[in-house]
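Let's look at chain A:
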Amino acid sequence: MGEKILMKGSEAIAEAAIRAGAMAFYGYPITPQNETPEYFSRRMPELGRTYLQAESEVAAINMVYGAACTGTRVITTSSSPGISLMQEGFSYIANSDVPCVVVNAMRGGPGLGDIAPAQADYFQATKGGGHGDYHSIVLAPHTVQEQCDMMYDAFDLADKYRIMVVVLVDGLLGQMMEPVEFKDWADVKSYKTPDWATVGQGERSNRNIITSLEILPEDLEKMNLKLQEKYRTIEEIEVRFEEYKMDDAEYVITAFGTTARIAKTSVNMARKEGIRVGIIRPITLYPFPYAVIEKRVNQVKFFFDVEMNAGQMLEDVRLGVNGKKPVYFYGRLGGMVPTAEEIYTAFKKQIGG
Partner candidate 1 sequence: MKLIYKAPDTMTEKDTTYCPGCPHGIAHRLISESLEEMNLVKKTVIVWPVGCSVFGYYFIGTDAVEAAHGRACAMATGIKRVHPESFVMTYQGDGDLASIGIAETVHAAARGEKITTIFINNGNYGMTGGQMAPTTLIGQVTTTTPYGRKPEANGFPMHVPEMLATLDGPAYVARAALDSPQHIIQAKKFIQKAFSAQAKRLGFSIVELVSTCPTNWKMTPVESMERARKEVLPVFPIGEFRVIKGVE
Partner candidate 2 sequence: MEPKVIINEQRCKSCGLCISICPKKVLRISDKINSRGYHPAELFDNENCISCGFCYLICPDKAIVEVRRPEPVKQGG
């Protein structure tokens, strides 16, 4: 760990990814995250690493796919409409068992929408997004510092499971300046080409083939079952969440990313008035922390889910609650960010305040 540096979120995430060992970046410009590729374009050549601006998001994700097939730590960053274009690549990457990291700085949608912060890509990120039965690990930081720390986890998880890891942020985290402290540089010199990588057969006795194609249904089912096995392992051991003031809580707010950060202020407002409310903040959106929701069901009177969308994580909260307690929702749409007061007021309505 070094000293604290004041950095903009969209640049800090790039620096963190570089220190976490990103050896290649392929991407395409899109607001509100252009500072991130711009930062990569400056830093990667300095370090003798690869930076390439692709002709489209479609090309960018397939370049990522190619580099991932060589076992190189590779990343792309984009925002909602660009991420939609990449879904085809995500699906292929999933069924090829190759590692990569994708950052989505979510903006208001659907369609071209706007460039303001949103959380409306939750379904797309956590439930697959592209075709077929697959998942990516989805991480949702709520501060610039957490976002930086998470880049290391993102690459480590990607390599550990040979899977795509999505870091789901929004324009608010990107535009925010905060002091950050970076973890130590990853020892990239120690990286070796994995034995499964397609870089030319060389001295290997077998040749490597990476494909998502398996024409025989009985074999494709086996391929799918292997993927599902991987997902069950991830669901078992990689769930991460934060509980905030939950010990004595009578009510719980569920929120992720930026919304969770704002909701912490709302919780403190409530606490000042003697209302015992806490927060469950999923850090991994996939795998979702259903168990902690279940664990708190008997303790609290209701769940209050807050998101910058029309209620997407809400469905997972409900799955965890499983009908045992009411689950209420408050959301803002189209790039509108709720204030702490707003959330508190909406919450108080539910307790009859």
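Throughout what follows, a residue touches a chain if its C-beta (ideal position, glycine included) is under 8 Å from a C-beta of that chain, and two chains touch if they have at least 3 such contacts; residues count from 1.
Behind the choice of candidates: all candidates are chains of the complex that A comes from, given by their letters.
Bear in mind the structure is a predicted one, so any value in this text is a computation, not a measurement.
Undergrad: Pick the candidate that touches chain A in this complex from 1 or 2.
TA: Candidate in contact with chain A: 1, the rest do not touch it.
Undergrad: Where on chain A is candidate 1 touching in the complex?
TA: 23-24, 26, 50, 52, 54-56, 58-60, 62-70, 72, 74, 88-89, 92, 96, 198-203, 207-213, 215
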